[in-house]
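All protein chains but one are shown at their positions in the complex.
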Amino acid sequence: METSAASRAQPSPRETLDSVVIRFAGDSGDGMQLTGSQFTTATADAGNDLATFPDFPAEIRAPAGTTYGVSGFQIHLAAHDIRTPGDAPDVLVAMNPAALKVNTKVLKPGGLLVVNTGAFGKNNLAKAGYDVNPLEDGSLDRFRVLALDITKLTLQSVKGIGLGSKEANRCKNMWTLGLMYWLFGRERQSTIEWLHRKFAKRPLLAQANIAALNAGHIYGENAELPHGIGAYRVPAAKLEPGEYRNVSGNQATAWGLVTGARLANLEIMYGSYPITPASNLLHDLSRLKHYGVTTFQAEDEIAAVAAAIGASFGGSLGVTGTSGPGVALKSEAIGLAISTELPLIVVDVQRGGPSTGLPTKTEQSDLFQAVLGRNGDAPLVVLAAATPGDCFYMAVEAVRVAVKYMTPVMLLTDGYLANGAEPWKIPDLESFTPFPVSFRNDPEGFHPFIRDKETLARPWATPGTPGLEHRIGGLEKQEGVGHISYDPDNHHMMTKIRAAKIDRVAKDFPTASVDQGDARGDMLVVGWGSTYGAISQSVRTLREQGRKVSHLHLRNIWPLPEGLGELLRSFGSVLVPELNNGQLVKLLRSEYLVDAESLTKIAGQPFRISELVEAVQERLNRSLQ
Amino acid sequence: METSAASRAQPSPRETLDSVVIRFAGDSGDGMQLTGSQFTTATADAGNDLATFPDFPAEIRAPAGTTYGVSGFQIHLAAHDIRTPGDAPDVLVAMNPAALKVNTKVLKPGGLLVVNTGAFGKNNLAKAGYDVNPLEDGSLDRFRVLALDITKLTLQSVKGIGLGSKEANRCKNMWTLGLMYWLFGRERQSTIEWLHRKFAKRPLLAQANIAALNAGHIYGENAELPHGIGAYRVPAAKLEPGEYRNVSGNQATAWGLVTGARLANLEIMYGSYPITPASNLLHDLSRLKHYGVTTFQAEDEIAAVAAAIGASFGGSLGVTGTSGPGVALKSEAIGLAISTELPLIVVDVQRGGPSTGLPTKTEQSDLFQAVLGRNGDAPLVVLAAATPGDCFYMAVEAVRVAVKYMTPVMLLTDGYLANGAEPWKIPDLESFTPFPVSFRNDPEGFHPFIRDKETLARPWATPGTPGLEHRIGGLEKQEGVGHISYDPDNHHMMTKIRAAKIDRVAKDFPTASVDQGDARGDMLVVGWGSTYGAISQSVRTLREQGRKVSHLHLRNIWPLPEGLGELLRSFGSVLVPELNNGQLVKLLRSEYLVDAESLTKIAGQPFRISELVEAVQERLNRSLQ
Amino acid sequence: MSPNPPKKQYARKDFSSDQEVRWCPGCGDYAILAAVQRTLPSLGATPENTVFISGIGCSSRFPYYMNTYGFHTIHGRAPAVATGLKLANPDLDVWVITGDGDGLSIGGNHLLHVLRRNVNLQIMLFNNQIYGLTKGQYSPTSQVGKVSPSSPLGSVDQPVVPTRFALGAGATFVARSYDISKRLPEALSAARTHDGAAFIEILQNCPVFNDGVFDLITGRKTGPAHQLWLAHGQPMRFGTDGEKGLRMSPDSLTLEIVTVGENGITEDDIVVHDETNHSLAWMLTDLPGVVALGVLYREPGPVYDESVGKQRALAEERFGAPDLEALLRQGHTWTVT
Partner (left out) sequence: MSPNPPKKQYARKDFSSDQEVRWCPGCGDYAILAAVQRTLPSLGATPENTVFISGIGCSSRFPYYMNTYGFHTIHGRAPAVATGLKLANPDLDVWVITGDGDGLSIGGNHLLHVLRRNVNLQIMLFNNQIYGLTKGQYSPTSQVGKVSPSSPLGSVDQPVVPTRFALGAGATFVARSYDISKRLPEALSAARTHDGAAFIEILQNCPVFNDGVFDLITGRKTGPAHQLWLAHGQPMRFGTDGEKGLRMSPDSLTLEIVTVGENGITEDDIVVHDETNHSLAWMLTDLPGVVALGVLYREPGPVYDESVGKQRALAEERFGAPDLEALLRQGHTWTVT
């Protein structure tokens, strides 16, 4: 924990911390995700800046007590603004041996370890692969251990309410939450209200969970905590004033699509086939039917995108969401949308590949597929969101570009953004300028491929409009009239026009500029997508160390923003950290002939700030020698 | 026609030509493809070097007499070695107005035009879009026109044999062929034998066609040909001695696969779904069952590649062939083969894109898709054939690499190679070193992902082998044992290993070297695939003009051959002509940071030599200023 | 108001586009095209509200020749594209044109699901038992033994029976006709008036790659003896003089061909067609010696696009008017000052 100089003087009553990283870990059945999100809410109410990262097991319900059944939730809260869920936790709550086993390697030396001894029976120890009880063999000496029989304490706290032992046992997480609330001085109120809502139909459960919550809190107040373990306070951060909420990337994407469609004055037809980690998009949108959203759970990804294309032909905004393997299946149909020049949005919530890969882990390895993965010369627009909240803005932008240029747009997010939540300043919807679509309805001189001079977009003429009857398809079309054309020169021209139309979108994007630091220096760190937080935090650290390092984060992957080449050349070196084996870096090298270096991490996990800081330092030092 | 200095002196009896380009054009029903291939055979027998290019209508059977129903066949024959079917024809045979309409723009001024006036009735003229008969309005004055009523002459020639008028009429093409044989001094014998074989069951037809053939020939001998039109001779070319045949790219690919499988001591399971221009591969292989080939016409491309993967799992060589749209559909499954590290060959006979595009036209626009078009970091080997005959060698190479490294290999050809035929020196099969596969059968210490130190290939252990029972799949695997692994570091390592295995293949390829010219100079022209002939011919021309230009042709697209970077840097400039909007050029730029320039032609047609020569001259002159 | 108000009465030419028809001479597709162009006006269709959506194949060139809205999509995906279009605009009159390869080979899955969902479309499957556009390979409906470029020794694949597949998929309307049949328009109008997915198999001759496979059925001479025209509520009679009929043998549950008047068989022995009888339709899909034509099965069920619409309406009335501001604030929010 970063202890602020100020507070170091006198430890009690509450030691002040600038920031702390806490991880709740337990069995899938222990309700760690709920515990985490409740702690998040209370922390938000306390005015801290925060970032969270849930970490589910790959199996739906892995057998209890196993290491691969461990479910974790990490929260980073601070008195200043932060960008990531943090690297190594300062505090670890381990509800069973498996949770301890999986997480001890990451807990900081000297970190606080809260364990439920009640779950450390032979059986669980064995399942976790412990021969001897780690609480007894001194292997945890490097931590400050708070070992409590939370199970027993919980059962006592709910005794008399008349729950079955199974249900009583389930209150463990609330007891623990109560204790953590006391340790970090959070308010219980919001959780108590939430419990009343959640168990409105089962008041006994509400009562019991609240009793456990309070019991845990009281335990903290009264119990003699071992030396070195006290209560803490993390002062409120100075955040931009405004109304805030927590938002996950998928939620933000769904809301951004709906907002974009509203600005375009269109309805949405979302065609999708469930796939981790994109399924929530389908779930969220299926609850927004009254916002002009139709969701279609298709038989497969091909049908999903095909239906979206059919809907766009019909005058709705066709959207399809999936993950890498689904995009692969859609690629032929995406080519049809490119050839027929219909608006279409493809959301790719990236996950670990190749093939089925690591479905529940995050990765950025679909960039090549997004930009180049189709038969023929088939250019489209590719955008990438940088944070969970940014998914909202990028989704709106995707809609704007798709309808203005009559083109498919691929929006890249990933599992980390999709599931990770961050406090998000609710945007002022008034501040968005609407971009209502005007469908063609005048038959006078109409041809389906006569283009707008400025955007090169063709007219959007939808079935049902008298006098505009026309046919489109995937065969090459004669520029203008749009009839099938086998003419060699026409094909050459059309290919160039399709490319030119996409290039032109760059003029519609903000020109390239650094997100942090100066426009020239020793090193430019170029990132895209979910690495934003880690890169910006580490560049900040590096600059505090006096390094001439800047951070540029690309939201427009294709076409690349104007002025990017000059910027890259204004730095001694360019480093491109990616959660893949080096993809954006190849585009930058080929476009600008700059010797950009790749930094890869393909571990299904975000970069740690320390990793990035060290990587940059090491390179800068090298270049100094 | 290039008239050799020697022969210019006295025109008759036969004027000697170094080379001539002839195009036969007529209605789909006129049998122009047969006529062309017969002329090709006779020309091969005459010892000329030659190259041919058929040019079918997009429709199966377009209505007779229409311009889009015109079928053409171009042959380039010479007394020296040549590489392309030639640019503009010197001689055009037009069997009807539509054929004339479509081809007059390409015929060289002063060229010889043979027209069948019998087909120039009102009706046909109208269908071809002629208001006035071009034979009468002087619009053809720039050509040497030989206008004959071939229809009438043919009917006379077969009178008495007792054919129906329809069948008699069908002999037109043989009459014309006879005349062309006389004009260019070819022997009729091989065609006569062929007619006997073809119509073995219908002797009357054989007799009639032969009569027509002879009549055409006799007509040439006796008739008073208009001034300026005489007989020619094209002396034999000095070709490498050996046994030759004509071969098309698809044929050569099929034979190469069979030969490769034989060298690997494997059977082939070819799974495919028909698609132009790849269907012939399926057709050819389905006739080779007795060569250990099983063909499976699947329900779609996904099933085709999936079946091929299943067959490879079972110990056969799984092969699948298709064109661009099919590759798009296969991309998810190709990822599975990459992840499970099974041998697989994917043949992509490229055609015009995007989407359905121009199915019957050639293009090179699937290179990006081949190298980068999959979800996740999914590297494989990509090879490209340079000529129809080269398809044989590249197919053998594809088999060798796939089984040695346990990896999918993508073999790129295109519609031009697939259908174009060239004289091909039949290879000496003894000269190929066999590479028999040794399947794993020793259970001792077996694990499915323990790798060969040198190649990084995993063992090939097939169902049916006692003691080697194991499971594979698309989820990430633990290096060595191959169990499902969600371990972050393992995934990072496996991703790096998959990439390293493919990179390593480069050591197994010949290092980069120029195909023509010096290893340094003013400009290196880098090509790949079917542009070989055009580039090499034009570079030869340029070098004859004293230009310091060299030609390098890539057969190994991924990984790129070693030493390529140095070579590129040894030239003042690098030009990359491609039949796409610039794809290989981007790979070269990003890999080697050389400012390679792109020259694109996306017209569904091969480069003309003159185009390339001018493009290079223009650039070199520019750089001189 | 729109510049050219929809005409009261349309004629065939109003449905014919200016594009030159490019099928092979003698192709059965010409007759089907003519039938559709002739029939649509009589059904009160309008060019602007009619859409033809096809995949890839000779048959799938169809939309180019109709002066309506049209979409020549990609191979096998037309049913999915059409589903999306109907969800975007249920008022359109949407026809799917597909072939035995497009609809039953690469597109089989989409056909299955569009039929089970019962999307309100007309689906015309041109069955020529061959891949025409790719020059004659055998198709999933080709008979065993079919010699083709990809089956030089004859196909060994068991063919799929399109109408049987459709019933198995849960189709609510299944009909069969053939390219040059005078009665094709009947089938078209029956399909159009059906609420839900109407599947019509149309036997179509491909003179170039599969000439005459249906001659026995469609031939002027042989036809009457091989065509059983179904009429709801009518006994199943056929034959040159209508002398033949189908009798049910209840134990073997099969329909056998009998001759009325011969060995004691009377009109009463002949099965009466009931379009709503699922099991009867199943037996009619593949009869020995005779082909059932007309409507095999028709039993309206819930229509997908309607149900989706109803559910949206329900959501609107249950959750009220859309309010983006509220949406972004649902759940827990807090204010930083």
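Labels A, B and C are assigned to the chains in the order they are written; within every chain, residues are numbered from 1.
Everything that follows uses one rule, which is that contacts are C-beta pairs under 8 Å (C-beta built on N, C-alpha and C of every residue); 3 or more make two chains touch, one makes a residue touch a chain.
Being a predicted model, the structure only gives us computed values, none of them experimental.
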Full-complex contact with the absent chain, from B:F296, B:F368 or B:W528: B:F296
In the whole complex, of B:I22, B:A44 or B:V525, the residue touching the missing chain would be B:A44
Which listed residue (A:N124, A:N209 or A:S279) would be found touching the missing chain in the intact complex? A:S279
Residue in contact with the excluded chain [from B:L225, B:I484 or B:A519]: B:I484
Only one of B:N209, B:T259, B:N280 or B:S536 touches the unshown chain, namely B:T259
Chain B, residues in touch with the chain not shown (by the definition above): 41, 44-45, 47, 190, 239-246, 255, 258-259, 262, 267, 269, 271, 288-292, 294, 296, 298-300, 302-304, 306-316, 318, 332-333, 335-336, 340, 426-427, 429, 441-444, 462-475, 483-484
If you put the missing chain back, which residues of chain C would it touch? 105-109, 112-113, 116-118, 140, 144, 153-154, 156-161, 164-170, 248, 250, 252-254, 277, 279-280, 282-283, 301-302, 304, 307-308, 311, 314-315
Could you list which residues of chain A touch the chain missing from the display? 59-64, 66, 68, 273-276, 279, 282-283, 286-287, 289, 295, 297, 299-301, 325, 355-356
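Convention: only the chains that are shown with their structure count from here on.
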Per the centroid of Cα atoms for each chain, what is the distance between chain A and chain C, given in Å? 45
Dist(centroid_CA(chain A), centroid_CA(chain B)) in Å evaluates to 47
Intercentroid distance (Cα basis), chain C paired with chain B, Å: 40
Can you pull out the residues of chain A that are in contact with at least two other chains? 332, 335-336, 340, 473-475
Junction residues of chain C, two or more chains touched: 56, 74
